[in-house]
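One protein chain omitted, others in place.
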Amino acid sequence: MQVAILLWCILALLATAVLAVLLSRRSGATATVYAACAIVSAIACATAFTGIGAVHSDTVHLPLGLPWMGANFRADALSSLFLLIVNLGAAGASLYAIGYGRHESAPQRVLPFFPAFLAGMNLVVLADDAFSFLLAWEFMSLTSWALVMTHHRAADNARAGYVYILMASFGTFALLLAFGLLAGPDGHYGFEAIRAHHPSALYAALVLLLVLVGAGSKAGLVPLHVWLPLAHPAAPSHVSALMSGVMTKVAIYAFIRIVFDLLGPPVWWWGIVVLALGGATALMGVLYALFQNDLKRVLAYSTIENIGFIFVGLGLALAFGADHFQTAAVLALTAALFHAFNHSIFKNLLFFGSGAVLTATGERDMEKLGGLIHRMPVTAFAVLIGCAAISALPPLNGFASEWLTFQAILLSPELPQWGLKLIVPAVGALLALSVALAAACFVRIFGIAFLGRPRSTAAEEAQETDRFSLGVMLALAAVCLLAGILPGFFIDAIAPVVQHLLGGHMPRQSSIAWLSMVPITKDRSSYNGLLVFLFIVASASLAALAIHLLASKAVRRAPAWDCGYPNASPLTQYTAGSFAQPIRRVFGTLLFRARLNIEIPPPGDVRPAKFSVHLEDIVWNVLYVPLEGAVGFVAGRLDVLQFLTIRRYLSLVFVTLVVLLLVIAIWR
Amino acid sequence: MALIHDFAVQGAQMILVVLLAPLVTGLVRKMKARLLRRKGPPVLQPYRDLVRLARKEVVLADNASWLFRASPYLIFAATWVAAALVPTFATGLLFSWTADLIAIVALLGSARFFLALAGMDVGTSFGGIGSSREVMIASLAEPAMIMIVFSLALLAGSTQLSAISQYMVSPNVGLRVTLGLALISLVMVGIAENARIPVDNPATHLELTMVHEAMVLEYSGRHLALIELAASLKLLLYLSLIGCIFLPWGMAPMRAGWSAYAIGGAAYVPKLALGCFALAMFETAIAKMRVFRVPTFLGAALMLGLLGALLLFVSRGL
Partner (left out) sequence: MHGLAFDIAHLLAGGLVLVSFMLLYQDRLYALLNVYAFHAVVLSLSVGWQAYIQDAPHLYITALIALVFKAIVIPVVLHRMIVQLGIHREIETVTSIGPVMLVGIGLVGLSMAVMLRVTTDASLIAREDLAFALSVLLLGLLIMVTRRNAVGQVVGFMSLENGLVLAATGAKGMPLVVEISVAFSVLIAFIVIGIFLFRIRERFDTVDIRALDRFRGDRR
């Protein structure tokens, strides 16, 4: 029943896409298409929500695709959770785009592909056999590529699209190989069949590595993340929000589905690989984010950091699962899934905010913004809640999932293997470091873009955005607060998923006194978001009341004190680069070879002094540039094959045929 | 009936920390002055300062926003809630299970988040200096604190402060290497977080040397009073934290009688005084570091915390 409704929703989205092709040049097409998407996504979201707790998963078989297999679709607990995340994000983005899409200069390039993108993501999560999965995955990549190439005249965007399609194809190839290994020599591509016979240890390890490459590159694991900060900012803001907040979660879904569900019981060293990658991703993501000036690029790198966070939780779940510590594995997986949900909410909120700033000022560069809290107060408030949530401040939702992850790390001395004993505290330190740096990053964003004085005329003349955008942003901010105050309900909603994957779940949270969150037992540790929120509100009100009664109420406005030397020019404020300078000096000199070049002309010369910051992207230089060089070299060498004579071509074909026959003769 | 009793104890703790915080600041200042052979301001001077500030008119910059006006209340509220959850004279407080040590660290982080934003609000270069240096210091001090929390939680089996202090009183705690490392690291982090010498000078207004003072430069009147009170509360919080973990004797257990609370209070005041004296001696004996040596200092604290946690992972006997 659920799958049928969801398939109808997908069909409706595809129909909207076709309609958009025909209608896109009419006025009012934008609002119609996005409204249709919003409605369909809302229906899908509600359906998915009812499906999470369902006992029996629903399947549908369609006679499309491969003749002996058809297309199978299933909505079990894991799929339903991720469908909820996908469609919640999609509904939000569609509603936001009703307002934002009015400012789009080329609607005919966006409107057809947006519903198709949504349909693709839903199909990936619903797919129950390898063929439909890969088909939907590639469809999702292609439609999002088309959306990235919307404004392809800008040079950056063309390059972003190129890198994106290259990495996406490479990822699909890796997943293809992974499914090939899983299906085995008999070619059982259906997920049911794959679940039934697990591959041997060697093949399982290969599948894990291939899935890390395939799904990890889509999610943004270092070192396969390079396309993300190029592609996410290039797309229109609502699409960026979906790519960062939702498509990365689809990649996480793929990882969880293959590694936790299809691959069979884990081995202990899988945890080490995933933990190491997750920890490195978290730290590198946030460090990159601190050195960017483009708002959207910072948000894209911050997505990479949060994906690293989620993978640390998944790695812990694998390690605990391999050693049969079920309580701990359940806790780690719940923490990872909860963080996936939370991240999609606040990352969407932040991208919507940056889209609002982009339409209001036309600028993405933080160095040209400032003082927007006065011009766009509601946007600023919503973005403030988003920044506080992503910095893991209590009582919001980012803190709740970060707290659960730390509790899972605290359970890990029980692990017997030495590799795990050494790597878990190191990863814990990396996580703590990246959480603290994330807070620094978002203080920087909010402080430079919204506070202070405007640094350009565009920022001085910004206007507040439309009601649809504001409504969606405030709704998402409310969800952030709700998930932080009442995390127990969300954890109980995730429990069926964890039960299905690991065979156990966290204790029922909604029955705990005062709605606390208790991961294991009450005397071990607990956290009550609601009471912390009420305490803070009560203390602030008490302080305000005391001040109101006992202190003076006078307020006077005057020029800024600035230690007695006020300077009217907004250029004397701190810029984004100068704010990051202390952190660049501490962390950047080693990892990014950050160098500051100061050119001072000799005395008497009236030229201005110049200083420039030079940063190197080590992942790009160490991995991709040599790879590019090697590919170019090999391509150059193979170029001779283009210019052979007919006789040479024939002899080439002849030799290949003979070699293949030899192989068959010897091997059989 | 028991619930009302518990509420009363929790409420008493909340009022006690607010009342004692300026006294701690005054005591540290007096001791520092005495060590420098000055007479120094009276110990109760911070109370008079707060009352004086509260009575004054607030002068706001022309472009200060609502965030600037709301931040002092948010900062004070977050710090007060965190300070109310650290056991002072009694463990097993009514709401000790709402927020464990990780949550207390994060609450202080929220206070710092809003303080840094308030520093950037008016758009002066001083505010920018303060905020950027503050987030650099925080990006190393907070992980060091989390590693200390890990070490303590792994030893005590829980992240609740009451459970940790009960474990430290019990006979199964030995003289462990990890505890030594955690203590040194906690002292270093406490110095950095409270903006004391050698990380920051709480009495300066020179641009080169200030971090905390730079962020609050534009505040005046009752807003400044709240922020100063929040800073004193934070110092009290760290002293109480060190006291309740490493000097846990004398604290009244849960639901003890009034005499036990009185003994707890009587044990708490000397701990505070000892902490103030140690801080005053340390601040007088050492000079302020230049800003870019602070990451080395805090990096050492982070390494000590990491080493302590690593030793616990590797061998529970350490």
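By letter and in written order, the chains are A and B; residue numbering begins at 1 in each of them.
One rule holds for everything that comes next: contacts are C-beta pairs under 8 Å (C-beta built on N, C-alpha and C of every residue); 3 or more make two chains touch, one makes a residue touch a chain.
All of these numbers come straight from a predicted model, not from anything done at the bench.
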item	value
Contact partner of the left-out chain, one of A:A158, A:L422, A:I512 or A:A538	A:L422
Full-complex contact with the absent chain, from B:M145, B:L181 or B:A280	B:L181
Contact set of chain A toward the excluded chain (per top definition)	418, 421-422, 589-590
Missing-chain contacts mapped onto chain B	174-177, 180-181, 184, 295-296, 299-300, 303-304, 306-307, 310-311, 314-315, 317-318
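The criterion applied here is as follows: only the chains that are shown with their structure count from here on.
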item	value
Chain A and chain B, separation of their C-alpha mean positions in angstrom	35
Chain A - residues contacting chain B, complex	370-371, 373-374, 377, 384, 388, 391-394, 399, 402-403, 406-407, 409-410, 412-413, 421-422, 424-426, 428-429, 432-433, 435-437, 439-440, 443-444, 446-448, 451-453, 514, 516, 522-528, 531-532, 535-537, 539-540, 543-544, 547, 550-552, 554-563, 566-567, 570, 572-574, 578-583, 585-586
Chain A partner contacts - residues on chain B that touch it in the complex	54-63, 65-67, 73-74, 76-78, 80-81, 84, 95, 97-100, 102-103, 106-107, 109-110, 113, 116-117, 119-129, 131-133, 135-136, 138-143, 146-147, 150, 153-154, 157-160, 163, 205, 207, 217-218, 220-222, 225-226, 291-292, 295, 302, 305-306, 309-310, 312-314, 316
